[in-house]
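One structure, pasted below without further comment.
For this view, one protein chain was removed and the others were kept in their places.
Moving on to chain A:
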Amino acid sequence: MNLSLVALIPFAGAIFVASISRLGRLHAAWGAGFVTLLALAILYPMIADVFSGQIIIQRFSWIPVRGLDVVFRLDGLGLLFSLMILGIGLLIILYARYYLSERDDMGRFFAYLLMFMGSMLGIVISENIIQLLIFWELTSLSSFLLISYWQHRQESRSGARMALAVTGGGGLALLGGFLLLGEICNSYDLSVILISGDSIRAHALYLPMLILVLLGAFTKSAQFPFHFWLPNAMAAPTPVSAYLHSATMVKAGVFLLARLFPALSGTSEWFWLVSMTGLITLLVAAYIAMFKHDLKGLLAYSTISHLGLITLLFGMGTPLAAVAGVFHIINHAIFKASLFMAAGIIDHEAGTRDMRRLRGLWKFMPHTALLAMVAAASMAGVPLFNGFLSKEMFFAETLHHTHQPWGWLMPAAATLAGIFAVAYSLRFIHTVFFNGEPVDLPKTPHEPPRWMKVPVEILVALCLLVGMLPALTVEPILAVAAAGVLQDSVPEHDLAIWHGFNPALWMSVIALCGGILIYLVRRPLSAWYEKIGDRLEFRALYNYMLDQLFKIARYITHLLNAHSLQQMLFVFMLFILALGVTGFIDNASALTGDRARLPIDGVSILVTLILIIAAIGVVVLHRQRLVALILMGVVGLGVSLVFIKFSAPDLALTQLSVEVVTIVLMLLALYFLPQFSPQESGNHIRSRDALVATAAGLGVSLLVWAILTRPYHSIADYFLNNSVPGGGGTNVVNVILVDFRGYDTLGEITVLALAGLGVYAMLHQLKLSGSEQDNQGRIWDRDLHPVIMASFARLLLPLALLVSMYILLRGHNLPGGGFIAGLITAVALIMQYLANGVAWAHARLSVNMHHVIGAGIFIAVLTGVASWLFDHPFLTSTFSHLHWPIIGEFELASAMIFDLGVYLVVVGTTLLILIYLGLVHKESHLTNVRKRIR
């Protein structure tokens, strides 16, 4: 039994279908169907357990320090939703396979759909509410991708963005609500939250928490006044609308109300906030739905209205109302999915969704018409169809509050909404399928492919079965789901078609008759509606707010961005300087500490002087770039001397070899760049910069002085003491790199590799002809590869490689290691390129540097993974001493293999960068050379 897989398999399946769609157009559809069936198969054995009253919990440790676990939970409510998501999902996949046209990318569609399915499943089977929220946000993101599936259409993009903005904003509120809820309960697990309802309701933070949670639920379920995103999301392909707006996306909001029902409901705040929002949404949306000319627009508003109905039921707070709410969730999912699919078929076959043009389609598609009629009758709440049952339960529930003042308002409003629902359902059927002849249709409508109707037929059959035999069909799952909502025994309820002549029945009768009446006077009504217009246009408000937001953002960007790197860097430096100065001012202690100072010797003074002169030389002569570069080399070599002076032989070796590579690199780049910098900045700017630079230098000097003259405590003793016994090496720096902090080093070589690949990406298409002459007009020497240099370079190669191997092997115990050895090897090989030319070198070194880098990272990771085999954490090292004949005792450490990986990455990256920079020159590669190094 593996519950987590139910939610995770669709995500893996998304990658799977995206990759198999390359093999053929329909593979993605088959793949998606297979993945959905697989998830159902995994869920199947758990169904019996849930029906026997068990709650299945599966827990993985996530961040144990913070008490966070990844926990999945399957109870009745989760099961009902999982079955709806997977079952209707399967039908949608079948339908979409016929709906999408040749031009649509099936792989992308089904990959998004599966991602969305996985996110929805994640919401309904999460036990941890933070985890629930993550899946919640994932549904926002994946629905954004689905709604904007037809990316070339402007309305798709704006509709998707609106959906994301509204539901994402709600998600933010929900995060706040969940954090408060978690703090109130001291736990983020639903098991705890659902039984601490009393303490939650008594808590001081109850109201803010409730408002935040409800904002999340209401935005998702498109409740008034956040309802406007849903009609705009109709720009999505119809299968997406059918899925998102029947069983999933919008149901996530009411799912949350149901999920937290035992914890949050039962207060007057809950009653008023939830039921009033539901009531307004129910009425307003049903009213607007009557006047929509777009088939999907009508269905969209009717969806909002039904969601309002469900919200209202949960808002009433009684157990029986909650049962009715769950029942209506099921019924609405069934009839709305089939109606959307029917609308999609009509759109697909007639070429339009405009009800002013769609007429008399009965003649062309009687079968589809019949299916749509059943579903619409269910939506209207006609007896013998499933919608009737839950609607009657709803009517009955509204009557509980009649003893209160204004208590008659709720049943009256419910009846009015029922009237509207009958009217728009009637309009959907009568206008489209009867009512004369079609007006100017783009296509001659006909029945769709056989299998496109199958999903609709299945759902319509369910409408009838549930509607006529509720006790046999829906009662078991409803009881289990309701128990999951209430976390308690389910109250007595009777799923029957006939309850006698009670008020609820009369309300149904009024709704039916009133609806027919309204439909009969639709023409004057519609004219009146057109005249007063859509007063409740929240989309305009949304757009206005969005525009204002952009305006503010643009203003702030304009304020901060000077459109000049030079100026911004100046401000940046000034700011750092200010920070540093504040630091000095705030600190009252003396600048000089009391640590014993080292004596100064003559050589040190000399080296420092040379360094300072060279550095200032670079600054003074920086416009003559070549000279500046050579002087910079002096500084770099001087720095390596400083390293060796202060007991850092590894650093000195690294700096030395890096310096060589850097200078070669800069020389190569300089060849293609201007040789001189023009004098651009005026005296004023230059003295300003000099002032800042001097201040910065002075500040750094003072800081260094202050630090160096103070004593300190280091954690170095741990490394010094454990290097030999724990890491098996005497060179502590290397042991830290490859052993103690091996994970960091792994990250660093990855960065290195990425930088190399970045350089490759910029250069690999580039071909330039360098200038024929140097900056003083002298022609370059025609002898590109002088014999003496070429011969010496070749002679040096084996020696240099030998040295680098030696450095690599001894690195664990003496100065050296993968970084340094890699650089030495790179220098040795680059010398061959410089001395003999790229073509010559490539003919002899036909190794793909990408492979070398890949192999390096692979080896390093493999060394880490290997320690798992011995039940040790990632990158645990081991070592032993071998006695080899003649050579003597030799130490082998697993960290040395890691170091080999480092070595390969360094060699590969350095060569990749330099070779490709060299290859930029047209003459440096014959046509076949480039092919070989690919």
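Simple rule for what comes next: a residue touches a chain if its C-beta (ideal position, glycine included) is under 8 Å from a C-beta of that chain, and two chains touch if they have at least 3 such contacts; residues count from 1.
Just so it is clear, contacts and distances are computed from a predicted model.
Novice: Assign the chain not included in the display its UniProt protein name, restricting the answer to "Multisubunit potassium/proton antiporter, PhaC subunit", "Phosphate ABC transporter ATP-binding protein", "Heme lyase CcmF/NrfE family subunit" or "Copper resistance protein D domain-containing protein".
Specialist: "Multisubunit potassium/proton antiporter, PhaC subunit"
Novice: Quick one: which of A:Gln58, A:Ser158, A:Thr318 or A:Thr709 touches the chain that's been left out?
Specialist: Touches the omitted chain: A:Thr709.
Novice: For a quick check of understanding: of A:Ile211, A:Val642, A:Ala866 or A:Leu892, which residue touches the chain that isn't displayed?
Specialist: Considering all chains, including the one not shown, the answer is A:Val642.
Novice: Pick out which of A:Gln54, A:Ser199 or A:Ser564 touches the chain that's been left out of the picture.
Specialist: Once the missing chain is taken into account, the touching residue is A:Ser564.
Novice: If the missing chain were put back, which residues of chain A would it touch?
Specialist: Spelled out for chain A, the touching residues are 563-566, 569-570, 573, 595, 597-601, 604-605, 608, 611-612, 615-616, 618-619, 622-623, 625, 628-629, 632, 635-636, 639, 642-643, 645-651, 654-655, 658, 661-662, 665-666, 669-670, 672-674, 677-678, 680-681, 689-690, 692-694, 696-702, 704-705, 707-709, 712, 714-716, 719-720, 723-724, 730-733, 736-737, 741, 744-745, 748, 751-752, 755-756, 758-759, 762-763, 766, 768, 813-815, 819, 823, 906, 909-910, 913, 917, 920.
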